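For reference, the structure I am asking about is given below.
A single protein chain has been omitted; all remaining protein chains appear in their positions.
Up next is chain A:
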Amino acid sequence: MSYHINHLKELESESIFILREVAAKFENPVLMFSGGKDSILMVHLAHKAFYPAKIPFTLLHVDTGHNFPETIEYRDGLVEKLGLKLIVGSVDEAIKNGLVTEEKGFDASRNGLQTAVLLDELEKGKFDAALGGARRDEEKARAKERFFSHRDEFGQWDPKNQRPELWNLFNNKHQIGEHFRVFPISNWTELDVWQYLAVEEVELPSLYFSHQREVFKREGTLLADCDYINKRPEEVVYVETVRCRTIGDMTCTGVWESDASTVEDIIKEISTTRMTERGGRTDDKRSETSMEDRKKHGYF
């Protein structure tokens, strides 16, 4: 008799293990929910980990005010369906209150402003663990991230001084005021996520599937036209058949020309593509180490 499970079941089992560790070891954990496929996967896994009990985590969404409307609609539907508690941290309000200042210029983005709002919400809620759907294959700074990642009292990440992680023993000890970021799907790749979502038939926001949208081109990336972006005079808006490969703010999330209209189409598309998922993220392109720089200051 041979006992073995496929790679998706093994990843699922690992993630469920981590989610249960968080519920058991922390006083007040929160799940960071962006509305993208990775955080949708996290909620799906959390549902399985604690079934038939409810998911024991509050959801935290940092709303930049620049989200795709489809994201907000999906978020509210999911929260209602699973009977979850949702906290929304608003960048709009943070700007009004003077916590952060809006960036100016053509490439202005609220991406960086999320950090201050996130840290503020974690402090207000006295959360000692924030679960996130980041994956190590996404970006080179994230490739060095731990499952349980320690943050000091300023929310800072110190990549040179991380705790070694061995077997399945996770050290979550911390001083009061410090917290952990926990990444249960660290070992999943983009392809794993899509394969799993296909097998599990998980409902997804319409943005991931091919649709017609008004777009314009900037430095090789297609951006969705919206009121939040300052367009240069030479940037011409036209209609294209596109889909999102990642979902962030409208200001920094590139869309891709694609006619993939089912999850199976998407799997086929990303199995053959030559570009990484975050290749369309202008927030990563600001410098060679922009993700690392943001993460050190407490970015998700």
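The definition used in the following text is that a residue touches a chain if its C-beta (ideal position, glycine included) is under 8 Å from a C-beta of that chain, and two chains touch if they have at least 3 such contacts; residues count from 1.
Keep in mind that, in the parts below, contacts and distances are computed from a predicted model.
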**Item:** Omitted chain (choose from "Molybdopterin synthase catalytic subunit", "ABC transporter ATP-binding protein", "Cytochrome P450" or "sulfate adenylyltransferase") - UniProt protein name
**Value:** "sulfate adenylyltransferase"
**Fill in**
Contact with the hidden chain, among A:174, A:217 or A:297, goes to A:174
**Request:** Among A:191, A:204 or A:222, single out the residue that touches the unshown chain.
**Result:** A:191
**Fill in**
chain A positions in touch with the non-displayed chain are 2-14, 16-17, 20-21, 23-24, 48-54, 136-137, 139-141, 143-144, 159-160, 162-171, 173-175, 186-187, 189, 191-192, 195, 198-199, 273-276, 279, 288-289, 292-293
